[in-house]
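Can you keep this structure in mind? I'll have questions shortly.
Complex shown without one protein chain; remaining protein chains in place.
What follows is chain A.
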Amino acid sequence: MIRFEKVVKTYAGQVAPALDQVSVDVEKGEFVFLVGTSGSGKSTFLRLVLREYRPTAGRVYVAGKEINRLASWKVPRMRRQIGTVFQDFRLLNNKTVNENVAFALQVIGRSRTEIRRLVPETLELVGLEGKGDRLPDELSGGEQQRVAIARAFVNRPQILIADEPTGNLDPSTSVGIMKLLDRINRTGTTVLMATHDAGIVDQMRKRVIELDHGRVVRDQAQGVYGFQH
């Protein structure tokens, strides 16, 4: 589903590469944690998957396509197969929960009937039934992140990318979010999650890829956050 082949990414004006000869293969339906200190290259990794950047060298495949060869105008269509969630939720504060989720479908031209079916269905999935008419400010942090996940998942993407989704949340709320991501993963969606949260990684016992100074230093099938020899 996601394959990196000897990917190097060096930012303009910098000598040390942000990613250095990274080769990773993520299968369809996997749940993968991406761990590492700040500046280890996690964000660069995620942005390469989203094709916000092109690699300096090497190849990136997403859903069977080599995306660095993809023409710019085809990028939006490719991104419709990827849902993305961030630490800071990035909701539109002047829109209700329903509108926020519907927005993701509207702007890619889905029909009103589809929107009317998919939005409540997805809100129910993330556990926000009955809260569709609230504004984001009226919700707790955990609920706001659920809205963000609903928005990322409403188009039923093949891949869900989560960049520190629990970074702003307390531990008990984080557990709820992780359960939700796990449930989404069970529907067959590949989940790629960058995190600092050791507790969560240890609990979930999923595949862990650790980056350090742009290199993959560990790739463990059922890992924990800290390095185990």
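Assume a contact is a pair of C-beta atoms (placed from the backbone, for glycine too) under 8 Å apart; a residue touches a chain by one contact, two chains touch by 3 or more; residues count from 1.
Just so we're on the same page, contacts and distances are computed from a predicted model.
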Task: Omitted chain, identified by the protein name its UniProt record gives, among "Cell division protein FtsX", "Lipase (Class 3)", "cytochrome-c oxidase" or "Phenylacetic acid degradation protein" - done: "Cell division protein FtsX"
TODO: For the chain that's not shown, point to the residue among A:23, A:106, A:140 or A:187 touching it.
DONE: A:106
- [ ] Could you tell me which of A:6, A:28, A:77 or A:179 touches the chain that is not displayed?
- [x] A:77
TODO: Just the residue numbers, please: which parts of chain A touch the chain that's not shown?
DONE: 50-52, 72-73, 75-80, 82-84, 90, 92, 103-104, 106-112, 151-152, 155
